[in-house]
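This is the structure I want to talk about, given as structure tokens.
Not every chain of the complex is shown here; the ones you see sit where they belong.
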Amino acid sequence: MKWGVVTFPGSNDDRDTAHVLRSVLGHETVALWHKSADLQGVDCVVLPGGFSYGDYLRCGAIARFSPIMGAVARHAAGGGLVLGICNGFQVLCEAGLLPGALVRNRDLRFVCRDVTLRVESISNPFTNLAFAGDVWRIPVKHGEGCYVADPATLDEMEREARILVRYCRPDGSRARDESADRSDYNPNGSARDVAGVMNAGRNVFGLMPHPEHAADPAILGAEGGRRRADGMRIFQSIAHWVDQRREQASAGSMR
Amino acid sequence: MIARVVIMPKRGVLDPQGKAICSSLHAMGYDEVDDVRMGKFLELRFVDGAAGEERVARVKSMCERLLANGVIEDFRFELVDDGSPGDGPRGPAR
Amino acid sequence: MGRPTTSERPPVTPELAREHGLTAEEWERLCARLGRVPTYEELGVATVMWSEHCSYKSSRFHLRRLPTTGDRVVQGPGENAGAVSIGGGLAVVFKIESHNHPSYIEPYQGAATGVGGILRDIFTMGARPIASLNSLRFGDPSHPKTRGLVRGVVAGIGGYGNSIGVPTVGGEVYFDHGYDGNCLVNAFTLGVVEESRLMLAKASGVGNPVLLIGSRTGRDGIHGASLLASAEFDATSEEKRPTVQVGDPFTEKLLLEATLEIQAADLAVAVQDLGAAGLTSSSVEMASRGELGIELDLDQVPLRETGMTAYEIMLSESQERMLVVCEPARVAEIQEVCRKWDLEAAVVGRLTDDGTYRVRHHGAEVIAVPVDLLADPPALERPVAEPADAEVASEVLPEPGDYDEVLRRLVASPNLCSRQWIWDQYDHFVGGGTLVHPGGDAAVVQVVGTDLKVAMTVDCNSRYCLLDPYVGASIAICEAARNLVASGAEPIGVSDCLNFGNPERPEIMWQFEQAVNGIRDACVAFRLPVVSGNVSFYNETEGRAIPPTPTIAMVGLVRAPQPLTSWFKSAGHEIWLLGSSREEIAGSEFAAIVHGRRDGAPPWVDFRAEQALHQVVLGAADRSLLASCHDVSEGGLAMAMVEACCSVPDGLSMQGARIRLAEGMRPDAWLFGESQGRMLVSVPRESSSALRDLAAGHGVPAMHLGEVGGSTLELDDLVSIPVADLAATWRGAFGRMVDAGART
């Protein structure tokens, strides 16, 4: 399959993400430039982390007007896959490709650390290689990652299994009550512990944690094998989905 | 001519900064403060002095498309004549 | 010192020169060399170039003593940063720099622009920055300014570093009332470059154009170098506020990418960033390195504000700007790269062969001064005097009664508690190469796409330096090296940031001289080159100087397949102490916290023993004998044990441990003394005899202390505390200390 990683002015994790896709996963990966509207025929567009346009005004607010985002919107409308990580998630919300918005963290501080995530739903292009209830350890690093959406939208996403990952305790549990103190595991105060959501069309996914920083075994191995490559599951799920669809399509056309 | 734009968190949307400022004020002894909301203030300076309907419409569209995020924010603005271009911020007198 | 007049050109008189900060001799020299009275602009330019901050006039005489050469050295001092070969055709480029005064006045922006400045020093040389560190000093936590400074500085460092996408992987922070009126913010960045593509800031090619790229020039920070960095604080410092600059990390990120693209395409002859004293010092230095003249046309400088005078344009410290010299045919290509990254790029001058520094504004020549006059003011040999020795009381401190209680206090104390509150606010993942994250002895970052693993650390115990600057500074080198070795790395190069009080005072100059000697002797012993550095004088308020703080940044290369880490891995592993312990309590955190004593002699330092220790650890790492390795520093063996138990990364389980007491030593000295040259290691049982033999072979004492396991920390029969309790106290203390009454 073919990946495209967008570089906005101010993108930071574009190189890291491309490195993981190209050198660790071994897939064809092209760089997409914000001033061009050419997606070069990629199967999945990744909007990486960083501070696009300095994240001045609001995170992701300015990036959504760049030429590439017009192409991304068309790609998504045609059913193409889009993955937004951190700043990419913010851009997708600002662009209206995902519901809700990301606001200042509860504690008003940038937070960079490993969090534990529970996989909530697996019948989708992004987490299909996980088991529901799996607990992943993936880092977050953001100042504005508190997810907000109105209750009706949250209810609808819950019903449609579009909240794919949630912050949780290491044992997978969460506070029962929204109003309880959840600061022991929810790093930013996100509503209903949402860490990542999918659109109604089920082809656009945005999340605050950084799968690309929990993907390279050569790096993860160092601190006494501290982390599994949980982030890799997302990239592998996407690849698996694309491959399956391709097989189905070619089987269909052969018939 | 300048436009003064105020962008505030929608009612019901968390405003952790306002909350934090409010508790700091209390800690400093300003107990008369009941509640604090924090938003943004923008000053747009225009190239020419023309005003009118169209300018209002265009500022509104700037707010809707870029300056405010309708999911979480409300905005309002006013257009004012500002004799001295290049001067510092102006607004409600102190 | 008066604020520079901004709008007009006042007549230049000896009084005006004095107000600018020129001494009588300097004024004489300027007039004599010019054969006339300088213009207003010339006075401004000479003042900043001859300021302590830009000219190193008080320190140069001493800095010459530092060793700067070695097999790996690609670039020593004199350029924007030093460069050391790491093999595979690659070099690491690194430097540490201070931003103390601006951070005290405006902590967020001061610290942020400090990070911005050191980053530019690195990518100016064509190196992609891959890691940053920071070394911080604040006043006593109870001082009314301290907490706000901590919060602002940390947020500023994170705000800039996180936005630009360079991981902040480590640092150090200490609190001491000696910094109440003058905090320190020292920032370090390391980048990687192909050795053959290192870009220098030496202008060459008469007639070549000079381009200014990056941000527009505004009235920011005029006279920052001479006003803020080269004078002590007093009651009027508040009025100097407008000299603070605001950083724009977004523009810096664009500048970084554009500069690296210019380098990759080989478009530039020389590149120099604009730092202190802006356009003035960057253009003077470039011309001076190339022994050329230069002429600038200020009408070509893109301005942010209208009506700026020549004086203001020359002295503006607007951030995120870069000066580039190229061949005439390359101008268009450089402008094309800048356009791609939405940056301005204007031709503002050209190189000449007459050795003169010429500046035109509105068609008139406002400056015409020999370059060498500006660039090479005479080095001063300031008087040095050893202060009268404080009486050292030889009284014996009483042993504490309750060791549990003492350890709990130490674990929660400002200088010993975990710094996680800080590094949680720094992106230490970006770049994808971080192998050892903050919290270990040294940070380790892999050069992505290679097997090379670079370790780095910053260290300085200024209490030791106050007690004895020679010993304190040499301990800083030993400790930095030990921190690298504890991560499995061999030290390869040093950058230093020498933070001191007013150099016009002979006692301060004595501290400085002693510290430089200490660094020199230790570096010579360890065969380590000092390839870059920075001096910050005038760190004092109302005549009270900071403790001497020669911060050492050191870089190493990990030899073993994997770096070592400091925490205990598995129950059953044996705990060993390498190196010798003495009864040394003076100068320790224990003495300060428990007895309120900060006097006496600092710990003994022995370069030979230290080196032998390093050989043992690196040898053991090569043979994969060690499960963990941690150096023993502040808080002594007891704190090293706490850290080895509690500094487990999230997601792994904590281990308890039990050790026995050494015979024939006071228990408090044994537990809390800060004898140098010691390492706490854990080894699988089957490796312990190999470790013992290795140590014996190098003449290093090795002592089997106890075992890893259980859920409590047991230090003989003196201390027994559940590690979960210790960890909670240790991790939470910093936040409890600085978060109270937080301001947004």
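For clarity, chains are labelled A, B and C in written order, and residue numbers in each chain start from 1.
Going forward, contacts are C-beta pairs under 8 Å (C-beta built on N, C-alpha and C of every residue); 3 or more make two chains touch, one makes a residue touch a chain.
This structure is a prediction, so every number in the text was calculated from the model and none was measured.
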item	value
Assembly formula (labels as shown, counts from the whole structure file)	A x1, B x2, C x1
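Note that in this section only the chains that are shown with their structure count from here on.
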item	value
Chain whose Cα centroid lies at the greatest distance from that of chain B	C
Chain pair with the higher count of C-beta pairs in contact (A-B, A-C)	A-C
Distance between chain centroids, defined by C-alpha means - chain B, chain C (Å)	40
Approximate Å spacing (C-alpha centroids) for the pair chain A, chain C	36
Numbers and ranges of chain B residues touching at least 2 other chains	17, 20
Contacts with two or more other chains, residues of chain A listed in rising order	108
List of chain B residues in touch with chain A within their complex	9, 13-14, 16-17, 20, 66-67, 69, 71-72
Residue ranges of chain C touching chain A (in the complex, touch as defined)	155, 158-159, 162-165, 248-251, 253-254, 341-342, 423-437, 444, 446, 448-449, 562-563, 565, 567, 569, 649-652, 744
Contact footprint of chain B on chain A as seen in their complex	57-58, 61-62, 65, 93-94, 100-101, 103-108, 146, 148-149, 189
